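In this view, the complex is presented without one of its protein chains, the others remaining in place.
Order of writing sets the chain letters: A and B. Residues in each chain are counted from 1.
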Amino acid sequence: MFREPLLPWMVFLPLAGAFTVLFSPLRETGLRRLALLFSGVTAVLGAVAFAAFSPELSGFQFRFEQDWFTLPGLDAPLRLALGLDGLSVLLLALSAFLMPLILVSAPGHIRHRVREFLFWALLMEAGMIGVFAATDLVLFYFFWELSLIPLYFLVGIWGGPNRIYASLKFVLYTLAGSLVLLVGLIRVALEAGTTDIGRLIEADLDPGLQRFAFACFALGFLIKVPVLPFHTWLPDAHVQAPTGGSVVLAGVMLKMGTYGLMRFGLQAFPAGAVDWAPWLLLLGAAGIVYGSLLAWAQSDIKKLVAYSSVGHLGFVVLGTFAGNATALQGAVLQGVNHGISTGALFLLVGVLYDRRHTRAMDAFGGLARTFPAFAFLLVLTSLASVGLPGTNGFVGEFLILMGTFEQHPWLAALAGLGVVLGAVYMLGLCREVLFGPVTHEANRRLEPLRPREWAALAPLAALMLWIGLYPSPFLERTRFACFETAERLAPWLERAGEEARPPAPALPATPEPELR
Amino acid sequence: MPGPLTPSDWLLAAPLLWLAGGVVAILVLDAFRPAARHEAGLAFLALLGAAWSLWPLAEAAGEPLEGIPGLPVRAFSGMLEASPGNAVVGLLCLGAAALAGILSLRSLCRLESGRHRTALWTLLLVAPAGMLVTLASSHFATLFLGIETLSLPLYVLSALRRTEEGSVEAGLKYFLLGAFASGFLVFGMALLYAGTGRMDPGAVTAALEGGALARAGLGFLYAGLLFKLAIAPFHLWVADVYQGAPTPITALMAAGTKAAAALALLHWAPPAGPLGSGAWALLACATLALANLTALNQENLKRILALSGVAHAGLLLFALAALQAAPGSGASVEAAVNFYLVAYGVSALAAFGALELLERRAGGHAEASALRGLGRRFPVAGGILALAVLSLAGIPGTAGFLGKYFVFAELVRSGEVGVALLGILLTLWSFAYYLRILVVLYMKDAAPAGGPPAVQDTPAAVALWVPAVLVVLLGVWPAPAHLL
Partner (left out) sequence: MLAAYAPLLAWLVLVLVFVTGLLWVTDRIGRPRPATGKADTYECGMEPVGDAHRRFSVHYYLVAVLFILFDVEALFLILWALQARELGTPGLLEVGFFLAVLAVGWLHIWRRGGLEWDR
């Protein structure tokens, strides 16, 4: 059976690849191919995991368990425990899928210290996959931090002029959260006597402990997402990071935060989640509007995309804490969508930057005529980002808004305003960059898209359309987990004295009729 | 009342005898055959012998103490007392001396045409002997003897580069302040004895119930110990001494002295009582805050690492706070402290060792400006330094993380969650300067090579792998370390 060793291999391969690259005698091109081979095989394994994931099963699949060592104060040894469920399977596949694309596109912007770049990139991939696959709390924390340090180096070495400041800020912010998370982790481990995530979820911990743990964990995750007051590291990190770093950051790193909120915030500490949910919903909705307004005001394309992330992730947070399965399912999917479309946007910004070495919006104009392939991809990605029906963004946002509306109509209205604002700035970006007269001579002679750029962008574009037109393979895989999570939340919602609503039934596996 | 030595006397005396025997052998050899260069070989033999004789005790680490009769081992009518975990820390001290020796082979040994060889190697044996006595001391006499035996060699070794102002300053500063601290220590012992009539750790308990005289003695005793451990406000000497001393010696001080002093403090810590956990937690927070604040603004990597050592000592005090808050947690707190000391020790050894190699390439400078970009030019030394720094910072996957985890776990278990939150946020501060080291190593363009080309130092480069591998091994698979 391939099911048990699948996840360990997905973590191990990039790790092995990282060290193979570090010590390999190969030169630059050979190294790139070697790294691509490792991450490519991992991506194939990710696709296998996605395809072989059974939507009807509850709990973790592809389980792998191996005793590790015993922490004092716990009754059972820590385990190297890996597994997938509906909350994690999409994100795991996305992480594995994005890295080869980044490596393919890397020669455009990473021209020096290639060996180190590939080492850190692969190490980060191992960390990211591990975060989504770990079913042991301590193991989760290991991978959580393992993915942080490589990104620090990626931004710090290959980033823009202000890279050292940006990378330091990014690490300090994130660490502040994860250190608080660590205290929560220690207390949960000691009081629950286990670090197995499955058992923690089943354990029905003491509500007081849940509230404390939720506060600690959520702080770590909210900074990572980042949610409104903690978001200031994100634009700095995004703008300074090299294209590949931005793609990973937007595509996967931020999802680690939303994933953590769902896995721990909702599943393990529902009492805390219910207590804090009103505030988080407010923050999420505020983030949508605030991020969109800020994005609107930017003249640097990359900054615009970075701030748009704040808005998009506001949607995810909104969906996560809306309290029903529909919104949650939307949140899971929207996380993936954001990874795809924002990742593609950053790649497109990288395409421009590699050619013109500027990201100022007014340095471009009329590219639709001189650079049509780029224009096509940018329009498609923008529409996906805005959430036009037929693209992936629509499915996620629609589910979130629908689910939120049932519980909190006013917040849904506020978020709807955010959708409009999103259209304003994204379409504004397209107008400035793609249409109108060609204002700069350099823009007439832009080199057409290279094969490797196509290779990085085309799969993302295909995914946007796939999820947009036929989302059911994605939705059905998340359905069960979201339904169960919402069910777990329901008694706490009732107990909180809110108007008790039965959790809305999850969407049928078939897509919405209007999507067709 | 002298009697025949018992087996447990021999067990604890054997490592000391090996080290002392090594010293005597080196002195005799040097007296009659000064031209023969056997000092290093003899010293390593003595260190190996000491480690070998300590091994049987260390091997029992990790087992529940109640299960094994005769543990912890008490020797010399209870003047020395050591648990298996202590023995592991003892092994760390021996290893630190060995690494300092290996790092010195191509540098300090050749200073002034090798004039100080004998001094170097004998003192490198005496210092760990002092550490072993200190960390097992359970009597005023052994405590004082141990502390003096470990300090005096280090005073001299710090000043070994006697033509360099910084080194002489380090030696003198360490000596004067250290003598002052020893004075405090002895005075405290005298007052405690006067107040309680006891010279064993029971004196601490008695003093807490006793009069003002004994309590004052307790204060002096802790002042002396905290000086050696470099806890605020007694930490001001650390940066200057660590910076001025030759780097191999700094490594020994950081790993060994700290471990010995910390275990001594743990032995002499008051049982849960009127002192409460607040005092220790306050000291710990103050130390962390002051050390981190000072380190932020340093230009010299040795000073940064020195202050990081101060911060780590402060973190250790949280374990004492936990012990105070939850009486009866002695065994697990001791296990946490032992692990922490070993984790910090191997990280500090790797860090200072790698820094020594890089320093030589930079013409003997440890300033950030001189070391710019050297991580890329010398990937092995740079990589080991980066790894060690990540471990000192406490990133998972390294020994430092688990050390931090255990200490904070003790704190949380004792119910001091608020203190744990405050403490862990204070450690966040330290990342700013740890990351700065990484910035210097990897994110700046290389400085032009300065100074004479460094001698190729294969033994040191090979030996550095040992702490580096341990940093990772203890971080991902600590079970074989027998400490848990």
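Basically, a contact is a pair of C-beta atoms (placed from the backbone, for glycine too) under 8 Å apart; a residue touches a chain by one contact, two chains touch by 3 or more.
None of these values were measured; they are calculated from a predicted model.
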Left-out chain, listing which of the shown chains it touches: B
Among B:P56, B:G114, B:G183 or B:G211, the residue in touch with the chain that has been omitted: B:G211
Residue, one of B:D30, B:E148 or B:E410, that touches the chain absent here: B:D30
Where the unshown chain meets subunit B, residue by residue: 2, 20, 24, 27-28, 30-32, 34, 118, 211-213
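By our rule, only the chains that are shown with their structure count from here on.
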Whole-Å gap separating subunit A and subunit B, where each centre is the average of the chain's CA atoms: 43
Subunit B contact footprint on subunit A (complex, rising order): 68-73, 113, 116, 141-142, 144-146, 149, 152-153, 156-157, 163-164, 167-168, 171-172, 175-176, 179-180, 182-183, 186-187, 189-190, 212
Residues on subunit B engaged by subunit A in the complex (per definition of touch): 332, 335-336, 376, 390, 395-397, 401, 405-406, 408-409, 412-413, 417, 420-421, 424-425, 427-428, 431-432, 435, 438-439, 442-443, 477-479, 484
